[in-house]
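Of the protein chains in this complex, all but one are displayed in their positions.
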Amino acid sequence: MFEAIAFYLFATLITVMFTITVMTSQALYALTAMAAGMIFISAFFFILGADFLGAIQIIVYTGAVMAIYAFGMMFFDTTRNVIEKRSNPRFVIVLGAFAAVLVVFIVLAPIVTTNLEAHYPIDLAVGNTQAIGMVLFTKYLVPFELAAIMLLVAMIAGIVLAGKKMDKSLTLMAEEEIALMHASSVSETLEEGAH
Amino acid sequence: MEITLTHYLVLSTLLFAIGLIGVMRRKNLLMLFFSTEILLNAVNIGMAAISHYRGDYTGQMFAFFIIAIAASEVAVGLGLLIVWYKRTGKIDLDQMTSMRG
Amino acid sequence: MEVYLYIALFAPLVGSLFAALFGASPKTVITGLVTSGLLFISFVSSAFLLSYVMSGHTVHVEMMTWIAAGDLYIPFGFVVDQVSVTMMMVVTIVSTVVHIYSIGYMDHDKGFNRFFSYLSAFVFSMMILVMSDNFLGLFIGWEGVGLCSWLLIGFWYHKESASWAANEAFIMNRIADLAMLIGIFMLYWNLGSLQYDVVFANIGTLPMHIITWIGIFLFIGAMGKSAQFPLHTWLADAMEGPTPVSALIHAATMVTAGVYLVVRANPIYSLIPEVGTAIASLGAFVAMFAATMALVNRDMKRIIAYSTLSQLGYMFVAAGLGAYWVALFHLMAHAFFKALLFLGAGNVMHAMHDELDPFKMGGLKKSMKWTWILMTLASVALAGIYPLAGFFSKDLILEVAFVEHHYVLYTVLLLTAGLTAFYSFRLVALIFHGNERHLEHGIHPHEAYTFVLYAMAPLAVLAVIAGMAFKTPYYLMVTHLLPAVTYHIHNHTTFWIMTIGTQLFVILAIAYAYKKYAKAVKVDKKVESGFFYQLLYNQYFIPKIYDEVFSKPYLKLSKLAWKEIDLKIVDATVDGIANMIYQTGEKTHTMQNGNLSSMLRWMVIGLVVLLVLAVAFTAGYNAVNLQAM
Amino acid sequence: MLAPISISLASLHVTTMAPMLIAIAGALAILCIDLMKEGLHKSLYVMVSLLFLLLDLGAVIDFGNIFLKNGSVLGMFDMMLIDGLSILSQIIIVAGSMLFIPLAMTSKRFHEYNYPEYFALFLFMIAGFQFMVASDNLILIFVGLETASLALYTLIALHNRSKSFEAAVKYFTMGALAAGFFAFGSMIFYAITGSVEINQIALALAKDEYVNIGFVLIAVVFLLAAIGFKLSMVPFHTWTPDVYEGSSAALAGYMSIVPKVAGFVIAMRLFEFLVHSGVVWLQVVLYVAVVVTMTASNIWALVQNDVKRMLAYSSISHAGFVMAAILIGTTQANTALFLYWALFSFTNLGAFSMLWVSRQKNLIPGQSSDHPYEKFAGLVKTMPMAAVMIALFMLSLAGIPPFGLFWGKIYMIGSAVSGGYTVLALIMALNSAIAAYYYLKLIVFMFMKEPIAEYQKYYLMNASLSLKTIIGIAAIGTIFAVFAVNPLLKVITLFVYNSGY
Partner (left out) sequence: MQEHILSILIFFPALAAMLGFVVHKDSARAYGITVAAIEFFLSLWLWSLYDPMTSGMQFMEMAPLVSAFGISYLVGIDGISLFIIILSAFFTLIGIASLTEKRRVKDLIITLLFLEMTMIGVFSALDAIVFYVFWELSLIPMLYIIGAWGGPLRIYASIKFFLYTFTGSLIMLVGMLFMAYFYYQATGQWSFSLLEWYRLILPVNFQMWLFAAFFFGFAIKVPMFPFHTWLPYAHGQAPTIGSVILAAILLKMGTYAFVRFSLPLFPDASVAFMFPIAILAIVMIVYTAMVAYAQEDIKQVVAYSSVSHMGVIILGIFAMNVEGITGSVFLMIAHGVVSGALFLLVGVIYDRRHTKLMSEFGGLASVMPRYATIFGIMMMASVGLPLTINFVGEFLSLLGFYKQSHSYTLVAGTAIIVGAIYMLSAYKKAFFGTVTKEENKNLKDVNRTELLGLVPLVIVAIWLGVYPKPLLVPINNSVEAIVQLMHDKAQTAEAKQRIPDLAHSAGLNSTQEAH
């Protein structure tokens, strides 16, 4: 009984929060609504017994991702309300709703399946985090390492793209200007070296 | 009454649909990235629910990696946005149509 | 004997090539002399062959294979038998005379050498036509003479009418050649070969309807070449060419090729008598038809051309009725005196500075005494007065018609004989008797060169003696090959009444012609504007009908075909398809408008479309399963 | 407490990851070099990455021999699957990259090449693609896909031109949406089969005799959308022309080859077992998708007046052409796919590098885009050699006989015919007729029009020795393909057949 209430409570909360993020014209409201939504999702994880995942959700998603978005918002000074010229808005909503209805129509049917044995059975004796650790570092070791590489790639991309070096584009400058620029920069380093 | 896997799948589909509407509706790129976040979160819920009802950790693993992917995506996305913002001063979608036809 | 055959055949070709060498350069008499000499050599060797063939032998030689594909085997084979040797004699005699004549006639013409080269080429193709031993060899000659007649009619190509007439002649002949070709195809596919001996040997084995069709097709081919009724208009226009050409080609040799074909293919036609009678009746009709047109014509050469047409009608009547040797005999005789008549007319034309209308000249008897004698001699022979050749050949045809109980044909031929006499002497009377109308136009006639007159002499002699002298030896020789049928009326009295009757009728016609035209002649408008006069003068309006019904619509249709069908329909469809593809590109191209949100929308639309398909499929699938359970 | 796990290292076949690790090690090496010494010339980084790629290729070829001896190898807790498909695609990926990287040695200086990070990201991207193709597990495929894509977005953006940013942002956003679809699709599969390994999924579905067909179709729809985006299938192709025009010509050429071959391998792994087990729906949808992609992109290419955009549409059309192999599903079709792609990579890379050679930094007045047709007008008069080269690549793309792509085309149409898809074969043939028009248009401009003065000095501006060698290699690959076709065919058939396709 408990569980049903919790489910419906959180479900409605999440849907409302996300609709706000999507519908509002205020950037700030969108951000905060989404953060709240994230928190309720982590609540779901706890309900479903995926404690480690819930924690990760809070730390990574709400913590890191939302923080970056906040910085982004400040940087793009979109604090004032975002005016957007909508082209045929109703079509978009109708299309989204129609897609939802279609998928729900299929998903409603109960899944009839015989093979129920789980490859990595959850046994409640062992703590969720420990079990996840076990599975993560045996079966899913390769994706884990690759995820690390991916994060490294993302980091490099972030740094390189946002870096100051991108301001003067060599692609657009003619050859002479580049040569000129290099000559001046070499002299600067010399001066620094000299001081 | 008893919450079954279908409930969660329906919820996940709904959230996915909201995310889709967001993606299609938004003209501001930042807001658009929010919607992509919603998409991935919707899938996370579904994954967690299936792993719970199936009693199998793979779902949680998938959710875990999706979070990792979402994080790196945000990084690259914002990086691109910053460069675009420095270059044009606006992050509105409709300015970005120099290439067409 | 083979060497003579080759000399007879290739002498004209050598002459033509020799003259062609000088084609572009101005007049050099040598070409005329050399070609005439070579033709004379060809005549001499033909005479040798004649003597050899008189004794019943034939010369058959095969030079080399021409076409050999599948079961078809056609050699360049030549045969000299009784029929071909007569034709060779006729051709060589007349062409030698005409060559010598044209040295005189063409001496002021810039294209002198070119003329002789074409003329000798013509004789060469005529020799091939006559001497070849298979139908396709005949066809080579057939088209060869067609080509040379095109060259010669259009000799003075700067004249629009000449080049038009040349084209008309060639195309008209080609129409008939198609029928001939179809006949040849039928022969090949039914008998397996085109050699004369093979064909005539087992023509009988074929079913009757095939033989009739072969006969008809071959006759249509002959009709085209001999300008019989539907395909006759080109002969009148062919008079645009120089007169020696008309004399040689359009009187003596080419036009008779049709008769030669029917005579050569006599085994075929003897099997199908009803086709024969059809040919005969057509011949008779053409005889009458041409004679009527000649009555009123005001162009000297056209009158003679119509008379040739009429005499050809006579020959076809004879051939149609099965009297092949009579047809050939008349062909020979006619060739001599008709060529003579034409050459005479040539002399008059030269004297009158190319003036052709007899009404604009007269009383030339005084200044051109010899030409007058020769032309009168020819006209008398043509009319068929007793001692001369005409009587023996033309009246014989009348007898044939009488004996074969074709009384209708007989009466028509009798009437035509009268008309022939009338118009030929109308011509002679107008030109040589009566007052000298040409003086008003300031023309002073003079007689032709003497050697030209000497050249015409042999024809005159032949025109006289051909009838009596040649008849029996010719009959004995030719019946080796052709069916030997003699025609004589049994009871004596009708024979005499008939011959005397025709003679009297003809003399009466001559007298009436003299009476009407010998004295001063006045052109009374009333007669000329009469319906019959106009009808005859415009050749029954047939050329106009052909022009309106065939050539103009054909041109209009081709313009339509090109402009409308080719450009507008066929071409347009092709470009239309290409353009349609390009246009679809242009229109659907706007989907790519570069706006990111529209791109995203397209992705979601794609997704939704697939979802709709999936849901529809599953719904259908489940429904089917429910029933199945 | 869980029982400690003792697994012998040998059984893990760690070596299966060798090629990818070499690439990653290369990337890290480049980063460290940059760390130690700033401002080194790009040629160093090009050569270093070339060396590492060479090692990588050697490792992959070594795995090829192992595979031929004892079949596909499952490594790292059955996560890595090294079978015929993965080896072939890895060879194409690494070889393609080796052909691409020297194109960085341009005579003119471009922004992205004075970043060592560019080459590091490049190698990471290659590792990402290799992981993508070398695994049977949807999670690893997804992570590999994302790593590679993120690196690719940055490579595009580093060209530092407003068009490049626009292209990168568009590619990124649509990529994010496609990632969403991929995740959702794999979630549905996980829901009905309880596993994310493709062969497990196949087994589970077979055991259930596709009873919950609805779920299967939904999962297929979402995955088709995701992979369709990667292969630029028609409704999901809208990014391709803008991204190709935005990025540098060399990278555009690279993008038309390597990501697509990875996409094809995933598509083959995912959809072939469904097509074989008779999911008629998928056959119909794929049939329509193939026909629409081919014809629509051909028709749009007709109306282009920029050569680069035309080549973008033509690569969509070629991708559509090759997608038919998945639909047909026979071994011959799959072999045709790889043969076609090997030949296509030579020709397309050659064509794009010819554009790269004629890259001009600033447009002359009145020039509508980077490479308008007018730029190549009358080229035979000014630079006959360049004109012959471009004509050679254009003719090969159009499928004119002796050149490379013709053999790929006939083998592909042949497999369509043998697979019983006669109408499809006809449509494929007619499409190359439509395609011939716009390839011909460029040849006509080059050979039959008068040269326009202003463009003349821009031609071969960007040419340098290494660029010319790459074009030379591509040209040799296109001209003498006829001799390579037979051995290639034998090897590919062997690989594809042994890996059960």
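The letters A, B, C and D name the chains in turn, as written, and every chain counts its residues from 1.
The definition used in the following text is that a residue touches a chain if its C-beta (ideal position, glycine included) is under 8 Å from a C-beta of that chain, and two chains touch if they have at least 3 such contacts.
Computed from a predicted model, the values in this text were never measured in an experiment.
> Taking the whole complex into account, name the chains on display that the unshown chain touches.
C, D
> Give the residue, chosen from C:Glu160, C:Glu274, C:Asp354 or C:Glu440, that touches the chain omitted from the document.
Within the whole complex, the residue contacting the unshown chain is C:Glu160.
> Among D:Gly39, D:Gly278, D:Pro401 or D:Gly472, choose the residue that contacts the chain missing from this document, as touch is defined above.
Residue touching the absent chain, from the options given: D:Pro401.
> For the chain left off this view, which of C:Val3, C:Ile30, C:Ile507 or C:Ile565 is in contact with it?
Counting the whole complex, the residue in contact with the absent chain is C:Ile565.
> Going by the touch rule given at the top, which residues of chain C touch the chain that is not shown?
23-24, 64-73, 75, 136, 139-140, 143-144, 147, 150, 154, 157-158, 160, 163-164, 167, 170-171, 174-175, 177-178, 181-182, 185-186, 188-189, 192, 554-555, 557-559, 561-563, 565-566, 570-571, 574, 578
> Tell me, which residues in chain D touch the chain that this view leaves out?
Counting only chain D, the missing chain is touched by 380, 395, 400-402, 406-407, 410-411, 413-414, 417-418, 422, 425-426, 429-430, 432-433, 436-437, 440, 443-444, 447-448, 482, 485-486, 489-490, 493.
Following the convention adopted for this analysis, only the chains that are shown with their structure count from here on.
> Among the remaining chains, which ones contact both chain B and chain D?
The shared contacts of chain B and chain D, listed by label, come to A, C.
> Would you identify the chain whose C-alpha centroid lies closest to the centroid of all protein C-alpha atoms displayed?
Closest chain centre to the overall C-alpha centroid: D.
> Provide the C-alpha centroid distance between chain A and chain C, rounded to the nearest whole angstrom.
Centre-to-centre distance between chain A and chain C: 101 Å.
> Quick check: how many Å separate the C-alpha centres of chain A and chain B?
So the centre of chain A lies 7 Å away from the centre of chain B.
> Going by the touch rule set out above, which residues of chain C reach two or more other chains?
In chain C, the residues touching two or more other chains are 589, 592, 594, 596-598, 600-601, 604-605, 607, 611, 614-615, 618.
> Indicate the residues of chain A shared as contacts by at least two other chains.
Expected reply: 92, 95-96, 99, 103, 106-107, 111, 116, 118-119, 131, 139-140, 143, 147, 150, 153-154, 157, 159-161, 166.
> Line, ring, star, complete or other: which one describes how these chains touch?
Contact pattern: complete, every chain touching every other.
> Can you check the complex and tell me which residues of chain C touch chain D?
578, 581-582, 584-586, 588-589, 591-592, 594, 596, 598-600, 602-607, 609-611, 613-615, 617-618, 621-622
> Flag every residue of chain B that touches chain C in the complex, lowest number first.
Within the complex, chain B touches chain C at residues 20, 23-24, 26-27, 93-94, 96-101.
> So in the complex, the part of chain D that touches chain C is made up of which residues?
Where chain D meets chain C, its residues are 169-170, 173-174, 177-178, 181, 213-214, 217-218, 220-222, 224-225, 228-229, 234-236, 238-239, 241-242, 281, 285, 296, 299-300, 302-303, 434, 437.
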